[in-house]
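The complex is shown incomplete by one protein chain, all other protein chains being positioned as in the whole.
Showing subunit A:
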Amino acid sequence: MKQAALTITNGLIVGREGAPVSGAIRCDGDRIVAIGADVVPQEGDRVEDARGKLIAPGLVDLGVFAIDKPALHFGGITRAALMPDQNPPLDRSSTVRYAAQSGKPDLWVHPLAAATRGLEGSDIAEIALMRDAGAKAVATGRHWIADSGTMLRLLRYCAMLGMTVITHAEDSGLTGNAVATASEMATRLGLPSAPVEAEALAVARDIALAEMAGAKLHFRQITTRGALDLIRAAQKRGVAVSAGVTPAHFMLSDTALADFRTFCRFSPPLRREDDRKAVIEAIGDGTISVITSGHDPRGPEDKRLPFADAEPGMAGAETLLPLTMNLVRDEVIDMATAFRLLATNPARLLGVDAGALEVGLQADIAIIDADRPWIVSSDKMAAAAGNTPFDGQGVQGRVLALWKGGLKVG
């Protein structure tokens, strides 16, 4: 049964550019059919009053480790690219097909095909079969492919298939068993650490290979000044290379590791303050074009361990939007850019017709109060686990209502 058309009135519509403008948005079926100041509900429409709050595209999260629907919906996320690091890994068409269906109808999961069988970094997986089963891009998972020959063949193959390769950027020869960035903090805590250059080295090689292969390459998380400089230069040359980051790396530096806080154990690890500033600069100048939650809920059995034995990752879906709003308030980016980073750019990378409020696109829509204050609390999160380094912190920005393909969530 087809449900009635939807009109959201009295909002500030976030466009691709410029300040949000007053108006309404009308959806029919799963599509946006009209936007603007002159749009009014038609007879029989479901009508929602945005009460002057933002009407924004639903967030497209480019890289989550778990389909944690309550947390993703809390965060305004309507589409999530699922990392291939699952058990079993997303390295064959059957698991990809299953994952692609797992969130519907109110959350669309876009599986990222494992680049190599078992994510082991040696044998290229059946990527074309996975593409046709619903994989939207290819990912190396939590690790870097150390063998340059394998990486080049992968990039050439994916270029032919028209799929972007999403890679992790840490040179494994340098990182070894490191759990922290080589720095005063790691030295004082006695944690195995690796130099920041491990990231730039991986990035330098992968840019060279992508350029050679004519492939589209996306670095899921770039966290160091050196690597950002390389990417900025490559983008200037016209190489199809892009970069993302999670809020942890623009909010925190490695001083947060004091007292061995395992909620601050990430991969890549937290960096020094200068690198944190470089990440913010890169978001401001467009070198970084995607902000992702990296949502990875981990219970005490993975986190209440000695630091080096704990699993990396944070439950980030709920804080993705408010922490990105910090960048808007600090005037690093404007509101339109924030949603390009959170929705439009990741949607384009995945090749899905969503991520912006435009006629013809999927009606993935959020009403957002960008200023509403709330306190992050580990104990009260919607996520499957409360592993957030932002516990107890005040943030601003909350999703008030959410629609996926015109269907109201929750």
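Criterion: a residue touches a chain if its C-beta (ideal position, glycine included) is under 8 Å from a C-beta of that chain, and two chains touch if they have at least 3 such contacts; residues count from 1.
Everything below uses one rule, namely that contacts and distances are computed from a predicted model.
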{"item": "Chain not displayed: protein name in its UniProt record (\"ATP-binding cassette domain-containing protein\", \"Nitrile hydratase\", \"Protocatechuate 3,4-dioxygenase subunit beta\" or \"Aspartate carbamoyltransferase\")", "value": "\"Aspartate carbamoyltransferase\""}
{"item": "Sole contact to the chain not displayed, among A:193, A:224, A:292 or A:387", "value": "A:193"}
{"item": "Contact residue for the chain not shown (choose from A:305, A:332, A:382 or A:400)", "value": "A:305"}
{"item": "Selected residue (touches chain absent from view) among A:56, A:90, A:145 or A:182", "value": "A:182"}
{"item": "Residues belonging to subunit A that touch the chain removed from view", "value": "176-177, 182-184, 186-193, 195, 259-260, 300-301, 304-309"}
